[in-house]
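Note that this complex is displayed minus one protein chain, with the remaining chains in position.
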């Protein structure tokens, strides 16, 4: 589902910034923005000194799913992976952000009395966290299965608060020693009547997609792609789809029915 | 006279930053640098986020005469006139600077028992301030004649501490109502036996040059030009000279004997 | 700002969009009617349309550069028939005149496109893309005055609508190409398109872009755009649409001073979908502050230097 965005980016105040394990959480006041729908995202840029980082970047805004949206306050979560997140990570309460959104199409509720299995990890947490809250509000049974590299990253699991969470880590330092797909396979063995909602690193997402496909379990994937605009203008954020050709993730996604793609692109 | 610079820019810590009327004064620790000579300059850039200002600039470092150099601490003075000075104006103690220098050739002492008349204003203060201290150390009689737009700028006169100072302002709010050249003409009427050392906005500098030329008073002018490198590499900072052709201000200046030029370039 | 006359079209102001940098149909879905209520452009330029549908280049299609970006989109579009059937009705509903940008790999293809577009009253003008660095033929035709001239000669008679030729910057003498377009009856030229560019993947060192190479746009190319617009303005009398790296009103002002009568905003739209409105306001206040000679309705001002000889010793 799509909530329309106000036309034009808006300058908003950062109201809070904190670390959550390996991640950074940024809060911004968005009094004029609508209530977004889980899975939607925003294009963000620091209002001051966006640029002049590594390799004289960033130049373009960056796409971020929202983590939570409460009473006109938006929160985002990210890891420092380049000049954009590095700059956003410098922001403190009182600094300002350029923000455009909400953008894209989010998740849709499970049908046929299925329960919701939220599978993902890493910076895939935000859309799942927002979705967990919405599902709880709708009284739809949901469970989250999250995978992380290590304990520092597993701290991110604490940001998903509205559903019971099972954690797996690659190094076994927290929760189960293994992958999200191990948790997911087990959960589906218990009871296959579920719709899977997944977001995370491409390889994890592809494993989830393959698992669900193999078991004929409906899945909705929140995908990522490099984006310049976020509103359909640049045609840069495409993924190949089964029906042929490409689809712009920013306007026709980022959430796609898993059945529409053959595989999750390695990088985009 | 030229003091040679260490090879390569060095990263130094800002130890202080304060306003002086309309101007900003920045202090930096330069333990590894040599003692510069008055009239020499440094190329400065903020170590972080140099760029991403107005029109996606600055990109190149900026040239600044030093105001004072004491025991390994350099001070600079500037006014916010563009993205470079705007960024430097944001720096606080603890921030870091890229610094190259000292560069160029500075002033030479008066000969024939002449006294030193330091004439200038605006951001022309720094080289005159440094020169006043050196002259005092050498026991050479010196007097400073400084012109400013208004009271806020006249506060800059306080940064020249080692010689008696006469101030003139365009609006008469401080000191004499008039121009530096009025002060200079009066001083030369009193006693023409002087060498004039001048630095300031092009129009003021040209007026001083013309006045000294008309009275056959020797003058040394600290000129400015847009600079990319500061060490003779780009050939960008040229001024036309009497003997023909152009001269690179960064290596053959910035201080020139007034007799070498027909006029002070309007902008460079 | 009074209205602007561009090849007989009366436009509310001199700021349009660069082809392929704004999808008004998608934007309508994302922003709703607010898009129409404060539409940022005085005319809307469509993405490049080809005779047959194109899927475009495989991803990745984007690479960020210092003060710019490379795109390797590859002209995805529904093809002429799809454009006329699905896109045109929605684009015709925009509050401004529609300029349709077309490109073909043969003279016959271009002719077919021009004839079909000419037949549609909803379309106010035609822009010929002979410059998109993402399609071989575009580069070749637009880089060579003779072949460009031949193409314009072939299609000029096929339409009475204003014909704009979009020039490629990837050529030795863009003014010569502009002169060929003028000589064959083009009503205007638009420039610059993107500069041929490339990026390698950080890890593998393989080409990053699915298309291999792409086109550089944004502030990084602004100074190149200004030089090319000025060079063209010295050698042709037809109207010029200037673009390349505009992010603020003074950049638009510079292009108008250099001889453009319209300016187009491209990459900056990506940073803010309503940026062109801000740019237009900034331009307006600059023009009000400055001498009338910067008003776009005055005869074209001449930058007082012959760009083609200024370089000699």
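Read from first to last, the chains carry the letters A, B and C; within each, the first residue is number 1.
Heads up, the rule we're going with is that contacts are C-beta pairs under 8 Å (C-beta built on N, C-alpha and C of every residue); 3 or more make two chains touch, one makes a residue touch a chain.
What you see is a predicted model; the values in this text were computed from it and never measured.
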- Missing chain: touched chains present in the view: A, B, C
- Query: What residues on chain C make contact with the chain left out of this view?
  - Reply: 54, 63, 65-68, 70, 74-75, 133-137, 139, 143-144, 168, 170-173, 195-200, 202, 205-207, 211-213, 216, 219-224, 226-228, 230, 245, 250, 253-254, 257-258, 290, 294, 303-313
- Spell out, residue by residue, where the missing chain touches chain B. 2, 4-9, 45, 51, 55-61, 98, 100, 103, 225-229, 231-240, 244-246, 248, 251, 265, 267-268
- Item | Hidden partner chain, residues of chain A it touches | 55-56
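Note that only the chains that are shown with their structure count from here on.
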- Item | Two chains sharing the most contacts, counting C-beta pairs only | A-C
- Work out per-chain C-alpha centres and flag the one nearest the whole-protein C-alpha centre. C
- Task: Please name the chain that ends up farthest from chain B once chain centres are defined by their CA atoms averaged.
- Result: A
- Query: Which integer distance in Å separates the CA centroid of chain B from that of chain C?
  - Reply: 47
- Task: Find every residue in chain A that makes contact with two or more other chains and list them.
- Result: 51, 56
- In chain C, which residues are in touch with two or more of the other chains? 67, 219
